[in-house]
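Quick one: the structure is below, questions incoming.
Of the protein chains in this complex, all but one are displayed in their positions.
In this document, chain identifiers A and B correspond to the written order of the chains, with residue numbering beginning at 1 in each.
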Amino acid sequence: MADTIAPINPADASAPRQADVRTEEMLVNMGPQHPSTHGVLRVVLRTDGEMVLQSVPHIGYLHRCAEKIGENVAPYQYVPYTDRMDYLAGMNNNQAFALAIEKLTGLEVPERAKYIRVMFAELNRIASHLVAVGTYGLDMGAFTPFLYCFREREMLLDLFESACGARLTYSYITIGGVTDDLPDNFVDVCSEFLDYFEPKIDDYNNLLSYNHIFVKRTGNVGVISAEDAIRYGLTGPVLRGSGVKFDLRKAKPYEIYDRFDFDVPVGLPGGTAEIPRGVVVGDCWSRYYVRVKEMIESVKIIRQCLRDLPDADEKEGICNKKCKTVKLPDDEVYMEIENPRGQLGFYVKGDGSAIPARVKARGPSFCNLCVLEYAGKNCLLADIPAIIGSMDVVMGEVDR
Amino acid sequence: MTQFSVPWKQSPPIEHRGPARGIVALARFVYKVATPIVSRFPGPILIAAIVFSTLAVWAHWELFGWVETIAVSDLNGSANSIWGQSLTVAEIGAYLESKSVFAGGILKYLLWPLQMELFRDLVGLAAIFQLFNLIPVYAIWWERKVAGRIQSRMGPMRVGGWHGWAQSFADGVKLVAKEDLVPAQADGMLFRIAPYLAFVPSLLAFLCFPLGSYWVFRNVDVALIFIVAMVGVEVVGVIMAGWASNNKWSVYGAMREACQMVSYEIPMTTVLLVPIMTAGTLNMVQIGDMQSGGWFTWNAFHNPFTFIAFITYYIASLANCKRAPFDLPESESELVAGFHTEYSGFRWSLFFFAEYAAMFVVSGLAVTLFLGAWHTPLPATWAFEENSLFNVLLNGILFSSPFWFIFKCFIFIYIQLWIRWTLPRIRIDQVLYSCVQVMFPIACIALVGHAVWMVLLDGTMVSTVIRWVLGLMMAAVTFGFLSVAAFGYRNGRRMVGYLAVKQLPGS
Partner (left out) sequence: MKLLTLAAPIIVVMLVAIAPAFAVDTDLTLSEQGIQRSADGGLLEALMFYVCAAVVLGSGLAICLSKNIVRMAVYLFGTLASVALMYFLLLANFIGVIQLIVYAGGTLILLIFGVMLTSKSPWAKFDVKRNELIAAGVVCALFACLLLFVVVNAEWPLETDAVVVGSSMTQFGVGLLTNYLVPFEAMSVLLLVVMIGAAYMARQE
């Protein structure tokens, strides 16, 4: 089956001793068509009864040459390809690539566009985390929170649609600004949505996060220590769930994030009023809960954006006029931002023409997925969906 | 001038042949006729169904009572054979006239075949089979509606007009018409036979399952154990299905099912001993009839231990018919679909019939053993004595009838659905932990405590007070749920999707 799987060896010393009765080991192929692998991930499990001794992820089923395409088209033509990578956070991917090109060419971005970018990046962070939280409930067998999350996500998509006309692959944040200005009543509608949405987070907590069964299923499961998280190069909520307080928006502020007041939630030990008993730092529940908390922080940032949003400047416009004609200098640049899933970096090398000589993406899902082999061993079969779900990988971005 | 053409052949529209053609035509006809009626008069139809079921009780009672009197008592019943009696039509007519019953017309001809026991059995069997078919069909439809409501969506709305009432029938037609797939590497014989091994036991459980004092096909003295055994035997089919599919996920599902069933049968049967001890019999009809004196005489309120036993039984029964949060054998996020991953079409639907019928059976056991069986909360001593049509109708509506039994069962099925669409699934080690370390000790405590209570306290003042307190608690809980439901019904619709529909642009 898989050549990377070690041969079946009943006398494996690292295997846990469950009982005196030894049972036969079995190789199980989980995916690429499996409901809880979130796309076309294939994981080969070496199991002993219900115990999983080893799990090896196999990727590449969704490879679409996304990076190579970047070396054949102009940067502004490449923007639509970026939001096909992490299709749940299209805005953030657009933003990462746009920032990389702007850093390389030194294009100026209008002030209003900067605020709009941050606002939509944060709105999309909420939308992405809603999918993560909802599908995580689905992985645990709770169907209802999933649809509640999608109900709120629908409203967010309505907001996106009102601004750019697309509901999934936006290409809204583009090089030198955003493609179009906001509709007139956007500020009112958006703040109305935030007023509606903020109390809903308590609903998710009551329904799912603090549910006893949910805590039992995810607490102390798939624990990744802070050192190991750093060693594996994990980023985003997966890193912060392990207790490492590192967020690029704070640590290396890009765009205008230094103007906003927000907090970076991290995984905390259980037993307090907020964190239930049975939770340890770095387990699945912490990673999940970091996402819930980040939605609250995003709401805070969006409120500040809406408050400080400058009026439209007729002369300046919403997008730099040179965005389509700009030539890339013979230089290289690496720009990374905080995606909902972690650090998304774009490396772009120019050679003086309008088309980049090299485009390379550093995907957070790809790097986070590598820890599955470490976290998903010597656990139960039902823990594997819990661990994969708490990584919140998007296969479109893993395979690119 | 070139025309755009597709490189692949378009398949012609499917033409059904043989019985499938008839089924499709019948379905279309029923759909055409029934849809406008049901969409226009849903309320009257519901009321008519209640009245009709009560009338059916009355008719059953009167008719079979007559037949018993004619065939057994008055006319030398000892010579009665299952193949029928030597009674002629004229003799029956004469008997009816002697009893001053209107004997003209076709009544005596109708009664003549009924003197044969085999014929009466076949009629009863057909009725049971229909009940067994209809309950899963409507339980599935209801589950989808309840799930839809819980998840702030509508559920099936199209087929049949009024709230998609014909959705399950349409699904049934679809499933029958689907291809019957057997994987190439599967153990064909076991794969084909396994759904029947799951289906038939849950059907057999209905054979001695009383829906009312006189509504039971075979009133067996060990009916209770028989039903529990049937629910337990169902698992053989599931395990066979899982193994024969030659799919590792299916094997996992089968192993989990075996593990879960065998362990949860122990606390379940242990707590079932509690009402058996109270009643002193294993006969379901007798257990049900003992609880006729109003809601505070129901077994669950007998003492605190029976109440604990009732709750424990209900949780164990969830595990026993693999409902959430114990739906590990078919957990879709872990095992794809568990034991029925490879099944499709009719055989797949047999598993679903078995599952939903088992849900009804375990709910029915809870109702019969703990919550007053087919009686309403009103004491049966208030019922009307005289057996006129009107009195029987009123007795059926107010005091006891199969309708009430089915209604109570569906309340418990509703709670099963509610739990399923609210809670996450627990893990296999937690399932076994909660069985061995929690449920089984509680069951033992309930059993021993109940025995001690019956010896020491039964019939004393303390017992009566406790019974009333428990009964009032349950009434308060029921009332609370009803108020919450009423509040939700009045205010809920406006809360859902208000912003999405009204406020945002582009929608």
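Quick notes on this structure:
Here is the rule we go by: a residue touches a chain if its C-beta (ideal position, glycine included) is under 8 Å from a C-beta of that chain, and two chains touch if they have at least 3 such contacts.
Note that this is a predicted model, so its numbers are computed, not measured.
Set against the missing chain, the residues B:A25, B:V262, B:V469 or B:V484 yield one that touches it, B:V262. The residue touching the chain not shown here, chosen from B:M157, B:V220, B:I411 or B:I445, is B:V220. Contact with the chain not shown here comes from a single listed residue; of B:T35, B:T281, B:N391 or B:S463, that residue is B:T281. When the whole complex is considered, the residue among B:A147, B:A186, B:L211 or B:A254 that touches the unshown chain is B:A254. The set of subunit B residues touching the chain not shown comprises 18-20, 23, 68, 72, 81-83, 117-118, 121, 125, 176, 180, 187, 189-190, 193, 196-197, 199-200, 203-204, 207, 214, 216-222, 225-226, 228-230, 232-233, 235-236, 239-240, 243-244, 251, 254-255, 258-259, 261-262, 265, 281-283, 285, 346-347, 350.
Please note the rule applied: only the chains that are shown with their structure count from here on.
Subunit A meets subunit B in the complex at residues 26, 28-29, 34-36, 49-50, 137-144, 147-148, 151, 154-155, 158-159, 161-162, 183, 185, 189, 192-193, 196, 207-208, 211, 213-214, 216-217, 380-385. Within the complex formed with subunit A, the subunit B residues making contact are 147, 150-153, 248-249, 252, 255-256, 324-325, 327-328, 331-334, 336, 421-430, 497, 499-500, 503-507.
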